[in-house]
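Remarks on the structure that follows.
Partial view: only certain chains, each at its native spot in the assembly.
We just call them A and B in the order they show up, numbering each chain from 1.
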Amino acid sequence: MRSLKTNPGIGLGIMAVLGLLFSTAAFAADAPPPTINSGDTAWMLTSTALVLMMTIPGVALFYGGMVRRKNLLSVAAATFATTALISVIWAIVGYSLAFKGNGAYVGDLSGLFLKGMGYNSLSGTIPESVFMTFQMTFAIITPALIIGSIVERMKFSAILLFLGAWSILVYSPIAHMVWGGGWLMGNGVQDFAGGTVVHINAGVAGLVAALVLGKRKGYGTEAMPPVNLVYTMSGAALLWVGWFGFNAGSAAAANGTAGMAMAVTQIATAVAALSWMGIEWIMRGKPTLLGMASGAVAGLVAITPASGFVGPEGAFVIGIAAGIVPFLASVYLKRMMGYDDSLDAFGVHAVGGIVGALLTGIFSAAAFGGAGLSTNAGGSILTQFLIQVKGVGFTIIYDAVVTFIILMVLKMTIGLRVTEEQESEGLDINQHGERV
Amino acid sequence: MKLVTAIIKPFKLDDVREALSTVGVKGITMTEVKGFGRQKGHTELYRGAEYVVDFLPKVKLEMVVDDATVESVIDAITKAASTGKIGDGKIFVAPIEEAVRIRTGETGPEAL
């Protein structure tokens, strides 16, 4: 629920109303231009910092702790470099493609190099510079999540080219369609903070990449114990904390929508952490720290599209679903199908995102304490649900196809994988010349 | 001189070191090792996937002693390290032909 152009009713602080009334009274003139709200701006500055923290150090630690020691730094380096790379791409072209222009599928190039964004440009009640940077942090974390599928075997150079191209060819268009005024937005798809744009998008790309790359040497036969789950726990915790900026920040204001988005985020995440832990305890005999952390992330993912639309009821249900379905996907489906989605970017983010996106279409209904269905749904939960299915389905197909093409091009040019020997030695030494 | 090598359970380290002091062992070199033997390894979980870890944490103590002390050293270790459960570990004895104290250049049993 974010856009450069509109800021829905709930989003307007009382101050803006005051300003409106006041200027009407004072000048008895035309409707005033939107004015900056310092409270909204304060929250959005903060949210931007929080979402950046989710990627670095959040994702870097979360993923880094799960690989083997010899590849720990390579995961951190991939995450850190992706953060830098996407920031630059976003400023140059990505932001414009996502949020400028009126195309159904993609924006235009009118905002190349942030043309037109000055000290006084506004986006709703906040500076455009803040809106642009806030969106940048979303553009950063999405490809960073894909790294979970490709660790311990992909060349560093190939990672950068893959994720850079993916950002331009997949992320920006989908962001435009769902948030930037494109056709999915017009069709009433509800995706408050990025279940579709961020998580399904990243998870599906991860699965395609895992399939194209192939398994790690020794996958399925050797034990590949995580190097240090303290890192993973810390990363999960920073993801959780930062997600307040992700979800409540997607209100683009410090208001009741932001507040409820935060509250349901906390509830769904906690429920999902307990659910994953519980089902693991029952089915595998022990409740693991990695399980709790994974459940929490799955809960965060699933509540993402729903936060700002649903109420506490919806949060409880989404939380339970998010603890169980991604667990089954990450443990059983993956084993059954035999792909090496190494750190479960697909199992957690795509599956969790789908669960959340679909349930959003149900629990956003006012009947369940939600903020209401989209006007396109004409009051029917079923219609909203089908709209959500359409959004999810389109994203999966578009994403899978374009990701596959990017990867095949890279494979046939620079190659995707390190050599077998480098894989044995570990990517830290041979890709980066460093070691822990 | 003999090299006595003892592989024991880590939490017995303090007891064994004390026992060795009482029989007059003046120097020990300790290494953290992993042991594979009759003792069943534990199971670790990773996102629901289980794998058995066969190599268990053990502590290896090496000490060079003169021939006369070997018996009492073996005895002391055996008593202090035993819990009666599988995995208590082993003691090995091997010949040592020469020993040198780096600081002084002393050799033979003086060097120990």
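In the analysis below, a contact is a pair of C-beta atoms (placed from the backbone, for glycine too) under 8 Å apart; a residue touches a chain by one contact, two chains touch by 3 or more.
What you are looking at is a predicted structure, and each value in this text was computed from that prediction instead of being measured.
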Composition of the entire complex, counting every copy that the file contains: A x3, B x3
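What we mean here is this: only the chains that are shown with their structure count from here on.
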Approximate Å spacing (C-alpha centroids) for the pair chain A, chain B: 53
Chain A-touching residues of chain B, taken from the complex the two chains share: 44-51, 53
Chain A - residues contacting chain B, complex: 223-226, 280, 283-284, 286, 288, 290-291, 294, 327, 330-332, 335, 344
